[in-house]
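Questions regarding the structure given below will be posed in turn.
For this view, one protein chain was removed and the others were kept in their places.
The chains carry the letters A, B and C, assigned in the order they are written, with residues numbered from 1 in each.
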Amino acid sequence: MSNNDSLASITDQMREFTRVRDWHQFHDPKSLLLALVGEIGELSELLQWIPAQEASELAQQEPLNHRLGEEMSDVLLYLVRLADVCGVDLGQAVNEKLTANEQRFPVSDVHGVAPLKE
Amino acid sequence: MSNNDSLASITDQMREFTRVRDWHQFHDPKSLLLALVGEIGELSELLQWIPAQEASELAQQEPLNHRLGEEMSDVLLYLVRLADVCGVDLGQAVNEKLTANEQRFPVSDVHGVAPLKE
Amino acid sequence: MSNNDSLASITDQMREFTRVRDWHQFHDPKSLLLALVGEIGELSELLQWIPAQEASELAQQEPLNHRLGEEMSDVLLYLVRLADVCGVDLGQAVNEKLTANEQRFPVSDVHGVAPLKE
Partner (left out) sequence: MSNNDSLASITDQMREFTRVRDWHQFHDPKSLLLALVGEIGELSELLQWIPAQEASELAQQEPLNHRLGEEMSDVLLYLVRLADVCGVDLGQAVNEKLTANEQRFPVSDVHGVAPLKE
């Protein structure tokens, strides 16, 4: 697995990518979040008209699979960049969240039941 | 650095978290993408009314910093889950994207210039 | 039909709602757009785990129908407010867009075919 599988490594690479381009001036939290929303929109456009029951199968076939990977990567790269400028250790935050979710959703309580929002 | 810093590890943990709760039935691509959008919305609500020029500083202070970490984690967890059900190796996709971005945005061409969309 | 069915009327009411609360100071385009994203997120949370094939029917039943109306209204109110601060006549813009879409998507070309993004 490449170093890019590590959030810390991706964070470092994005920080350097930004630094050498002098793009840090554009990377305030609200701007990065809007850029993240833009990528979420591109990801949505890839799936919006695909019938829900066919989406899983089609998503694993080309050319869609590769396009999904590209847009998911853009989402992750802006998310990692946003976390960095906000001083958030994303790896640690995810670690805490995974632990919290285990306690918040006991298997015995939510087995087979979607936690619907109201 | 915890194992949760690895996308592969986070992917495995989310897959197991879903399996033991029998939530896989709800995790089709379009549903997971809408769940991801829901978390992006919660992240936006944390920053929306903060003056842009104060956002970076406030984002690094509590209680905002911790809340941002929680919502960013939710975004990442659904993104990782979405990639998994779509058969996308997110670590590899990010690796390819970082390489592509280096070629797409030569430092000499874009130094200090934001790539505005039209 | 109430005056609120008119975009111009909704725009005026939101402008006055904002003015009397002295909230204009918070209503810059990027902040309003993030607030709009926040409401899109709340709308998504209402539909995310509902099976696609049941969504149309469930959306027309209570309590979901009323909740959807509330969140769709929040989306529209922030959109109208965003258009106002950007100096966009939303009614006129929609008029032009509807005309453009008729020409962009000739019935003979797209009948029964979803315009998939690539």
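Some points to look at:
The criterion applied here is as follows: contacts are C-beta pairs under 8 Å (C-beta built on N, C-alpha and C of every residue); 3 or more make two chains touch, one makes a residue touch a chain.
Bear in mind the structure is a predicted one, so any value in this text is a computation, not a measurement.
The undisplayed chain touches these shown chains across the complete complex, A, B, C.
Touching the chain that is not shown, out of B:L33, B:A59 or B:V94: B:L33 (per the contact rule at the top). Touching residues on chain B toward the chain that is not drawn are 30-31, 33-34, 37, 45-46, 48-53, 63, 67, 114-118. Touch with the hidden chain on the side of chain C covers residues 1-2, 4-8, 10, 13-14, 17, 20-23, 25-26, 28-31, 33, 36-38, 40, 43-44, 47, 50, 52-53, 55-56, 59-60, 65, 68-70, 72-77, 79, 82-83, 85-98, 101-102, 105, 107, 110-112, 114, 117.
Contact residues of chain A toward the unshown chain are 26, 28, 30-31, 34-35, 37-42, 44-45, 47-49, 52.
Following the convention adopted for this analysis, only the chains that are shown with their structure count from here on.
For the pair chain B and chain C, the distance between mean C-alpha positions equals 25 Å. Chain A and chain B have Cα centroids lying 2 Å from one another.
Contacts with at least two other chains are made by residues 30-31, 34, 37, 45, 48-49, 52 of chain C.
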